[in-house]
Structure formats: C-alpha cells, structure tokens
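Only one protein chain is missing; all other protein chains are in place.
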Amino acid sequence: MSTTKTKAALDAEGALRLLQTMWRIRLFEERVGQLKRADQVHGLIHLSVGQEAVAAGVCGQLRDDDNVYSGHRAHGHAIAKGAPMDRVMAELMGREDGLCHGLGGSMHLVDTEHGLMGATGVVGGNIPIALGSALAAQLDGGDQVTVVFFGDGAVQAGHFNETINLATLWGLPLILVCENNGFAEFTPRSAHTKVERVSEVVAPYELTRETVDGNDLGAVWEAFGRFLAAVRKREGPVLLECLTHRLRGHYEGDPAHYREALAAEEWRKRDPILRFQRSAAEAGWLDDQAAAAVEAEAREAVEAAVEFGSASSFPSPELAARMVYAESEAG
Amino acid sequence: MSTTKTKAALDAEGALRLLQTMWRIRLFEERVGQLKRADQVHGLIHLSVGQEAVAAGVCGQLRDDDNVYSGHRAHGHAIAKGAPMDRVMAELMGREDGLCHGLGGSMHLVDTEHGLMGATGVVGGNIPIALGSALAAQLDGGDQVTVVFFGDGAVQAGHFNETINLATLWGLPLILVCENNGFAEFTPRSAHTKVERVSEVVAPYELTRETVDGNDLGAVWEAFGRFLAAVRKREGPVLLECLTHRLRGHYEGDPAHYREALAAEEWRKRDPILRFQRSAAEAGWLDDQAAAAVEAEAREAVEAAVEFGSASSFPSPELAARMVYAESEAG
Amino acid sequence: MAQTSFVKAVNATLAESMRADENVLVIGEDVAEGGPYTVTAGLAEEFGTERVINTPISEAAICGVSIGAAQSGKRPVLEIMFIDFVTLALDQLVNAAAKAHFMSGGQLRVPMVLRTQGGAGSRGAAQHSQSLEAWLTHVPGLKLVMPSRAADAAGLLRSAIADPNPVVFVEHKNLYFRKEEVPEDPEPVEIGSARVARQGSDVTIVALSRMVGESLAAAERLAAGGIEAEVIDPRTLVPFPLEAVLESVRRTNRLVVAHEAVEHGGFGAEIAAEVQNAAFDDLDAPIERVGAPFEPVPLSPPVEDAYLPGADEVHAAARATLGLAPR
Partner (left out) sequence: MAQTSFVKAVNATLAESMRADENVLVIGEDVAEGGPYTVTAGLAEEFGTERVINTPISEAAICGVSIGAAQSGKRPVLEIMFIDFVTLALDQLVNAAAKAHFMSGGQLRVPMVLRTQGGAGSRGAAQHSQSLEAWLTHVPGLKLVMPSRAADAAGLLRSAIADPNPVVFVEHKNLYFRKEEVPEDPEPVEIGSARVARQGSDVTIVALSRMVGESLAAAERLAAGGIEAEVIDPRTLVPFPLEAVLESVRRTNRLVVAHEAVEHGGFGAEIAAEVQNAAFDDLDAPIERVGAPFEPVPLSPPVEDAYLPGADEVHAAARATLGLAPR
C-alpha cells in the first residue's frame, strides 16, 4: 500500500494500520467460512486464519508497483496488498464485480492495479512466474521488487529448486516468503522431507535467508523490512521463512482428523492478532478501546463487502467467452 | 560384474580387469565416432571418452542383480556393467541383434540380464526411476543396490531435487553417481548454477556425499567401494561426484567452438587410462607389455563387435509393432 | 447386489488387490490419509505405510518412482490427485513409462496404474476441473480407461492392476458419491470392452464418463419424443472398442459422441474420424459432437453450468442427427 513506501520502523500509526489489515483478513475469512457452509461462496476455499501477520507484515511495506504472487491460500495476501475487500468477496461469490469478474475464484485472485499479479491452485506454480516478473523488473531498472508467497509443501516441488537456482544465478530482485505452517494438506512436514527448515533447504545457494516467528508481526515486519531494503538495492534474491499455524482445516469442509486442534488457551497465546495487540499496547501505540474500534470497523467493512458481493450480478457466459484470448491493443 | 562381488581393495587381477574395461570403452567409442562419420551407427551419439574411470570404477564393483540406470552418455556404463559389446554395437547400428533389437539406440541401452535397466535421452529423467528401483529393493529385503549415473547438467532439473528429497526421506538404497565434466552441452557449469560442486547442492539433505577426481580410477574405486558397502548395509542413499573431462564434443559432429580443446600434453597427464597404467605399474600390478596386450585384446574385441553388428540384419517393422505393448505372462 | 458408490468400489478394489498381491503398492499425496475424496481411506491402516506411501508434492518424481518400482517387479497404483497436475508428471509418463517396453526391445515392463480424477461441475475453477484424457490417447504404449459407474470402476481397476503395461485410470469427481448397485463380487472388466448402456435403433450415442449418465437422461427425453437412442459406454479409450460402435451405427445410421472435455481436439474427434471412415455409407447424417466450449473452466456457478455439456446438449445433438430442431 503506497502510503508506507518510506516507513521502516513501526510507529503508532503504522501499528494501527497493520492491526486494521489483520482484523480485516481475520473477519473476512471467518465470514467466508460461514458463507461457504451457506453455499454463497464457491469452489475450494483455503483460509489463512492464524497466518495474518505474514500477509500484513510483508504487504504492508510494499508499493503498488511491487508485484506479489501467491498460491491457493491467498485471501490475506490480496487484502493486505490493497485489493478492495468487496471485490475480493464478490470474486469468491462468482459475481461480475469480482476482481476477475467471477471467472477466477478464491485460488486465482488478481488485481494488477495493486500489484497483485496472481494466485494459483498449482502448489508452487507461481514461484518461477514471480521470478520472471523479477527478471522484467531487473531489465527495466528502478527498484521494484517481486514477492512470492508459498507454503512449506511447495518446497518439495521441483520448480521450487529450479527457481532458487535461477534466482541466485541471475541475482534477481525476488523475495521468497514461505509460510511454513507445518502441514501440507493432511500430512505434516515430517512426512514430506527430512529438512525441517525451509531456510535450510536453500543453504547451498547462498541467498540471504532467515526464519522468523510468523505469528509475531513485529518480527516479520523487521526481518522483511531489512530484506526489502537489500533487494531494492539489487543485492540479489532473499528468502524469508515464517513459522506459523493454520488454525482451521486445510480447506473449508476438511474434517481435519489428521491432527489435534490447539487448545483455546494455547491459541490465545499464539494468535498473531491478540499478540500484536498486547505488544502494541505495551509500546503505547494503542489501547483496548482503539483495538476494539479497529475490530468493529473491520467487521463493518466485511459486512459491506458481503452486501456488495450479494448485490452484484453473475457474469454472462458471453463475458467468459470474450476472456479466452486477449485482443491486441490498437497501436 | 558378478565375479567381483567380494573384492574391496584393488589387486593385480582386479587392476587388469578394470584396465580391460576402460580400454574396451575407449576403443569402442573411438570406433563408434568413426562409424558415425561413416553413417554406420545412427542417431544422436554422445561419447564418454575421457570419463571411462567412472564407469569402470563403479560398475566393476557391482553384481548383475544390482540395477544401473544411466543417461544419454551411456555406452561406458553399459559395457562396464557387462552388456556384451557386440550387442551394444549392433544396437547403435540399429540391428536386430542389438540389445534392444535396434529399436532403442545409443540413448536407450537396456540389458536387464546384466542389471542395466535403462539409459534415457531425458536429462535426469532416470533419477526418480532409479529411486523406484531402490524402493523395490528395499521392500524385497536383501542387499541389492541401485546406481544411477547422471551429468552435472541434470542437477538443475527439478526432478533431481525431488528425488534427493524422497531418497533421504525414505532412506532408500540408491547410489547417485554424478559425472561432473563441467559442461552441459555447450555451456559451462558456471552458466547453469552458482553452486560449483554437485555434492554441495545436496548438503541440506544430509546424505553421505563425496567429490573425487573422476579421472583417478583408484579414487573412484575406493570411494565407491565404501559407499557401496554402506548402502548394502541399508545405511541410506549416497551421492558420489566424480570430477571428470569430456574429451570430445557434446555429440559426434559437435564443432565445439564454445571451448578450447585441452593441449595434448595436458591430456596425457589427465587421461584416466594412461594415469591408471602408470599407477598400476608403480604398484607392480602390470608392466607396459601387459598394458599393451590389454589394449590389443580390446581392439580386437571392438573389431569383432563391428563385424557382429554389420553382419546382423535390420529388424522388421512387424517386430517394432509387436513391441509397443507387453503381453501378460501366462499364469 | 450390494449398495456402494464409485469411491467405495475403487477403495474396495484397491484393498482386494493389495490383499491378493503384496507387490501392489499405493503411492501418492496424502493417500495414507485417504486423500481429499477418501478413495484410499483405510488402506494404510490395513496394509501399513510401507505399502500405502504418502509422498511430498513432487508429481514428477513420484511418477518416476512408480515406473522404477514397476520395472523392478512391483505393481504400483500411483494417485495424481487432480488430472490437472498430470501435466507435472507427463515427461515421466510419456517419455519413460509409455516407451520403456518398446525402447528396450521388450525387456522392460511397466505394470503400473496411474489413477487420477478430473472433471468440472464442483466450482473447482480453471485448474481443478479439466478433462485431459485426450492427450494420453495420443501416446502409444499407454492404455486408458475411463469408467462411468462403480461396477466398471471395480472391474476395470482389477484388470488395470493385472495389466503388464502402464494404464491410466481416469475418474470423475462428480461420480464419486452417488449410490449405486453392484454385484457382490464384481468380475474384472476386460480393458477394451464396451458396454451398451441402453439399446435403441434410431441414433447411437457414444458417451464417456459423466456423460454416460447425461446421455441416458437425454435418451429418456428422446424416447418421450418417440426417438430410441442407443447409448454406448466404451469404458476404454485405448485400446478403443471401435467394432461395438460400428455395429451400432450400422443399425442406427446416426452417431453422437459426447464427452465433458473441450470439444476441440478432444477424443470425440478421433471417434468421429474413425467412424466416418469405417461406416461412411452407413451414416445418414453428420456425426455430431458434444463437448465443452473452447474456454477454460469458469468459477462462477451459472457460467460453469452453462459451460458444462449435459443432457440438453446430447438431446439437441441427437435430434440434429435426425434433422430435428432442438426442443
């Protein structure tokens, strides 16, 4: 979001904005979960409840002209990057006013105006594509960066390693942000690899890398800020691993028999939003009242988004037919 | 070759046999180069002249029931694993008496009787397939191992990393032998990756790994022998990187403008065959006469192979048609 | 007869095959957890994770692993969770599995089954809804089966696992959970054998997978209009049971080919091309094809519903072969 291009260290104003972002994501997705059960949003829905600090801490420091690519768990990234929540909701509802006119859906959110270049349903599929965007940025000069979000499951896919090799070989301005929530669908990371840390997988490639507590917004903000500055200076690609927790099932409807839910008590300790409210209060940036106000404002915005989406009409098959091929721009 | 299943340290007899293997490969391939120019062998021909010590040092310690997979530069591996040279030659000539009845060719040599399970024209394509063979060996019990040969260029392909991850995750009896000749087709390794050593690429996976001088037969023999013993004991997968040099072009007919040929003087120093003859002489295993005899014997065997191949008839289209699908074995 | 579903039939057949032959392995992402559609549920519990093998997200490598295990005497049943991701395993499947027997002059065998599921209709959007079977019918060395009901799924899976060649087994996600009747102990169904799902004398409808049910529904409506359609489910695309189709077309003199895949370049084209050539004089009308339009699968429910070919399109196509307007 362009207003913050200069901000590095957090302050009261920045903290408030980040809290807004996290509450919007949280409440948006909880609402989406309800709407899914009511069959008002469609398709495979993957929520990032519990992982909001990563989206907020990363996208909160990017400009509209920085490109972001995401994966199948993309709502948070889209909202944090500045995609209008009402158009995101309309997209999930398959409506014409959706970001992609209702043709793409939850796993294919795109808002080029805000530099959201695409989500994907192919695990890891956008990692090389993001590198291509970084290649373009490099060739064009300037200090634009590309960020790609992916999960720990994507790291075992061949295109991940191919891309890390190319990114380091060519020294491109790519920031790889891994949200390591310890699970890929129904299986824990230990069933996918012997290498526990994603930041270790890339060790041979000598790119700057770090693993942080992804539920600690301050830690994400600080580490990403440093990485961002380096990549803007064209010091090559970097990888930030954010250890986090997916509170809900893999997809909405997942019975999640494969793991034990966190105890509520334990979760209150880890919840990135509550944690940030506590530390922000300690820092004197905001009090409970302010936090409550942020939550209330977000709740209203989400309801407005639901209304917007519900009021929007469905696209026509003719519109879809027109979207298969791009027309040459005149001139 | 089953006679050596017990041998670990080299002795005079073993040295002689390895020298035989290397001379057979060298003279076979030099002859194939001539035959290619005379259009008597067909297709894309990749010679391993200069890399013979790897094939000899590795396959010389394997049994017929150990499986070997190779890539596009496979003649040496096939001969060292025990495939009859005359049937290999006939295969390159596209004759019915070829290993694969002339249907496969240089990049697709298979001799299941001797555990040569396949070469491939897809760079790195046999690496995961070899892992599947190791999986079968693991499930069957026993101490059988699977070896896969590949070049440094295959390491940047996604299926390489996917396979390393799986091999270490499952702890399978796979021996990865990389022949690092510093080039992939016309481009040096430095144009493919920042990671110079293949043994470094796999560092995060904590599999036993080592880089040796692949032109030093003794070094290959010793390191591979250790690795083989460990893998027979089911101590998990290992990777052996053999630094070597491809004396000829990438393929027969390659003008090779992209690099300077080695000075003859320099090559005599590095030539794995001459080097081994020198050290074997020092060890008192053989003298110049014995070496000359080995070379002469190999030369005759190669000529016999050429005669065998030339005398063999071409397969019929009907034979090819019958080879598309396997028939169920009765019972 | 017993009550079951497509999913249960596949699951039960996998279990039987694993009981009957310890070389049968199940390999794939989350298979030990049952997978997203419970197709492999309970197998890990009965046969252990040595034979029901969870894998990381490495489609290329796990296909290669299955090929290698098959070349060494195992009978792996590989699951690629969505046919959309077969794209990641295609080098292994096409360049290795399909050609190994041929390139080795008959020495190598690859007795593996690649199970996957495709199809739209559940709002999976463009990357989780494709029907890509046509690609694999263009690859010598592969066999391809595509059952439309539980009984055939069970019978064909048995035959596929017993086959010494790589067999691609294509399921449809929207057939999984319907209640169906099957014989207590389903016979193996021979690969390459068609099934006449409905007899009729006016027009032949050859339908694949989900379109078999749609075609039967269309046939009922046609019957109400006095048109008797014969519905044939080839069940196998490679090798294709052409004779069964020709025999029918010689009687009906009209043919409709229906599949859910995009019509352009779909397998319906191959069927039409073969039939027009082999039964040219028997055809009284152009062969009509029913398939999806040349567009990716859209998310939006009404747009996807309009996109999906179904009974209406089959009904109209059958009437067209009789020179009648849609109705």
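By letter and in written order, the chains are A, B and C; residue numbering begins at 1 in each of them.
FYI, a residue touches a chain if its C-beta (ideal position, glycine included) is under 8 Å from a C-beta of that chain, and two chains touch if they have at least 3 such contacts.
Computed from a prediction, not measured in an experiment: that's the story for all the values here.
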Checklist outcome for this item: The one of B:Arg24, B:Arg73 or B:His108 in touch with the missing chain is B:His108
Item to check | Among A:Asp111, A:Glu185 or A:Asp216, the residue in touch with the chain that has been omitted | outcome: A:Asp111
Checklist entry - Who touches the missing chain here, C:Ile62, C:Ala194 or C:Ile287? => result C:Ile287
Next on the checklist: Going by the contact rule already stated, which one of A:Ala261, A:Ala296, A:Ala311 or A:Val324 would touch the omitted chain in the full complex?
Outcome noted: A:Val324
Next on the checklist: Touch as defined at the start, partner being the missing chain; which of B:Thr120, B:Ser133, B:Thr163 or B:Gln277 qualifies?
Outcome noted: B:Thr120
Checklist entry - In the full complex, which residues of chain B touch the absent chain? => result 42-44, 94-95, 101-108, 120-124, 153-154, 156-158, 184-187, 191-193, 251, 258, 314-317, 319-321, 323-324
Item to check | Missing-partner contacts on chain C, residue numbers | outcome: 60, 84-85, 87-88, 90-91, 94-95, 98-99, 102-103, 125-127, 132, 134-135, 137-141, 238, 261-262, 264-270, 272-274, 276-278, 280, 283, 285-289, 293-296, 298
Checklist entry - At which residues does chain A meet the chain that is not included here? => result 67, 69, 98-104, 108, 110-112, 117-118, 120-122, 125-137, 139-140, 146, 158-159, 162-163, 165-166, 169, 320, 322-329
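Convention: only the chains that are shown with their structure count from here on.
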Checklist entry - Based on the averaged CA atom positions, which chain is farthest from chain C? => result B
Item to check | chain B and chain C, separation of their C-alpha mean positions in angstrom | outcome: 41
Checklist entry - Measuring from the mean C-alpha position of chain A to the mean C-alpha position of chain B, what distance in angstrom results? => result 47
Checklist entry - Between chain A and chain C, what is the separation of their C-alpha centroids in Å? => result 37
Checklist entry - Which residues of chain A are in contact with two or more other chains? => result 156-158, 192-193
Checklist outcome for this item: Residues in chain C with touches to at least two other chains are numbered 56, 58, 60-61
